[in-house]
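Have a look at the structure that comes next, please.
The complex appears here without one of its protein chains, the remainder shown in place.
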Amino acid sequence: MIALIKRDLAIATRSGGAAMLGVLFFLAVVAVIPFGMGPDLNLLARIGPAILWIGALLASLLGLDRLFQADREDGSLDMLVMQDWLSLVLTLFVKSLAHWFATGLPLVLAAPLLGLLMNMSATSTGAVMLTLLVGTPAISFIGAVGAAVAVVLPRGGLLVSILILPLAIPILIFGVSAAYAAVTDPDPFWPPFMILSAIALFFAALGPVAAAAALKGASD
Amino acid sequence: MSDTTISQGWFTSLANPTRFLALSGRVLPYLATAAVLSLLVGLYMSFAAPEDYQQGITVRIMFIHVPAAWLAMMCYSVMAIASIGTLVWRHPLADVAAKTALPIGAAFTFLSLLTGSLWGRPMWGTWWVWDARLTSVFVLFLMYLGLMALHKAMDDPARAARPAAVLTLVGFINIPIIKFSVEWWNTLHQPASVIRLDGPTIHPTMLYPLLVMALAYTLIFFTLHLMAMRNEILRRRVQTMRRQAAQAIGGGR
Amino acid sequence: MRGPMQAVATKLKGRRGDSVLFEDIGFTLGRGEALVITGPNGSGKSTLLRILAGLLGADSGTFSLLGDDGTALPVADYSHYLGHRNAMKRELKVSENLAFWQSFQGAESGEGMPIDEAIDQVGLTGVAHLPFGYLSAGQQRRIALARLLVSSRPLWLLDEPTAALDKRSDRLFADLVRAHLETGGLAIAATHQPLGLDSVRALELSGIHSTVSDGTWA
Partner (left out) sequence: MMSHEAFVFLSYGATALTLAGLLIGIVLDGRARRRELAELEAQGVRRRSEPAGEAN
């Protein structure tokens, strides 16, 4: 399983640079907002957390379709699916985790830079980073289900995003509300953050199982 | 090539990567020494310069901010020229030059953004504003990163060369936008004070350290660029040799 | 020694969509025996192999591996499946690819051979440090065969293993299978390559299920 993480990370960093593309997309999406909204710094500071969250959500959906597609194209997927149930679920968990390391974690690390650009306060940026740190793995885990469902389809890429977006909405809601709660005074930070963590844990458990079911069923 | 004017003979001899390696190997030590020397002199001069009556000590950030911004643009110009070389003359080294300038240019752009931000915080009271100059430099930074991603996405450098060259040239329109943004739009960023038609407007005690630092930055750029180009040539050589090795193994014997 | 004694298939029925490809397929393979599946395109060779590997559900019938003491062993852990595609990453070096599969498929049934030795076995000494994508199609196929060697599993399920291989590599492949059988392995292959062994049996899928001959092969 360590070998699987190592392999997937090596592929992500060595060629194509999936990690870098995700961060670039994140940068570009967030940088476009001020052009559309106008460069009002107060306004940007107010909507900053939401923009960062939406940008991170879109950026992490971007690479999801490759999660199993690449393995299917070269035939590796057969070897993964061949395993018994428990090993397959574990394999998919590890693959989702590796995917998060390659695409989700860089987004979390890029968040403070974008926080500066959006004129966000240090607290606000910190809160966004913390919620992203918990929320992006949830997106990767639930995204694995969509990627597994779409793996046999041509042009699955767009479909994955459409399938996963509704499921990712709770993550977005609680992530953003926790990030806002950290800066707006009366709202408590912890309740939405705990719900977000719970969602992340739930998806970490559910995602690999559901993805395994989809892959077992989808093999043709 | 059949017609051999002197310049073209020189040009083609440089086109030979092996010759380039030998030549650049001889030039590099001098270049590196000059870069280090000018950097030391520049650093001394920028700390010896008097403090600005308006900006106080933060004016010293200018000595590393302004050259970084110049270099960010110059590096892109170098890439644009190299791209013309790729597209028009198909010069084998042009693509190498364009590709290896990317990370260096990105680093200088990043530095100009960063030092600008560190200057803006005490002077303007904010890390970042979306004004024309800053935004256009930020766009330049994104373009550097995008081009790097394009090169990384292709495992065969020969196939990435032409699309990257086209994209580089299209992106070149951003350079005049950066240069004139402070004049075309009324922005927070101060207008040019060194490169002007009517001569520089800043005081010589400020101007000279700035110019020396700019020279140092330029020399640093060329040193790093030459080194990176040599690496890239070796990288491609390794690649070809590996492909040849793959062909040879298990086939002929 | 290692692995199962027997691979037993009974009354397997497979279909693609609504059309039945084959039914009532049954065979028993012992240690050191091989089964070669032949038949025209579309007769269900690949489908049968994927059913055997557990990648597809059979319409009816069972396939199981039995250990020395008669207990059933999980097919997934005791068999190698080699499909049409090579299951190797172009970006990674040959050695990295093989090392990954070696550790991922490290079997309970015994140690595989070292990576360098496996590469030698498929006649590609010296490619270990090259990225997989640099190899020609035939070389890539041979590395895919080397995957079967780096982790030891008794049953080989091979789908057109000699696709993209030239004549000499064909023989190399036959040698590999023979060596595998001699150490007590089993092999089921969809191939037209004669293995030149006594213990090889043949199963012909004729395409239309109604003409499936005999069914059981002895």
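We call the chains A, B and C, going by the order they appear; numbering starts again at 1 in every chain.
The rule is short, and it goes like this: a contact is a pair of C-beta atoms (placed from the backbone, for glycine too) under 8 Å apart; a residue touches a chain by one contact, two chains touch by 3 or more.
All values derive from a computational prediction rather than experimental measurement.
**Student:** Per the definition of touch given earlier, which of B:L23, B:L167, B:A192 or B:M227 contacts the omitted chain?
**Tutor:** Counting the whole complex, the residue in contact with the absent chain is B:M227.
**Student:** Write the list of chain B residues that the hidden chain touches.
**Tutor:** Spelled out for chain B, the touching residues are 18, 21, 56-58, 60-61, 64-65, 68, 103-104, 107, 110-111, 114-115, 118-119, 121-122, 220, 224, 227-228, 230-231, 234-235, 237-238, 240-242, 244-245, 248.
The definition used in the following text is that only the chains that are shown with their structure count from here on.
**Student:** Contact counts by the stated rule: is the higher one at B-C or A-B?
**Tutor:** Of B-C and A-B, it is A-B that has more C-beta pairs in contact.
**Student:** When the centre of a chain is set as the mean of its C-alpha atoms, what distance in Å lies between chain B and chain C?
**Tutor:** Computed value for the inter-centroid distance: 55 Å.
**Student:** For chain B, write out the residues touching at least two other chains, lowest number first.
**Tutor:** Residue numbers touching two or more other chains: 155.
**Student:** Of all residues in chain C, which are in touch with two or more distinct other chains?
**Tutor:** 90-91 - these are the residues of chain C that touch more than one other chain.
**Student:** Would you pull the chain B residues touching chain C in the complex into a rising list?
**Tutor:** 155, 242-243, 245-247, 249-251
**Student:** Which positions of chain A touch chain B when the two form their complex?
**Tutor:** 15-17, 20-21, 24, 27-28, 31, 34-35, 39, 41, 44, 116-117, 119
**Student:** Spell out the part of chain C that touches chain B in their complex, as residue ranges.
**Tutor:** Those residues of chain C that touch chain B are 90-91, 123-127, 129-131, 133-136, 139, 142.
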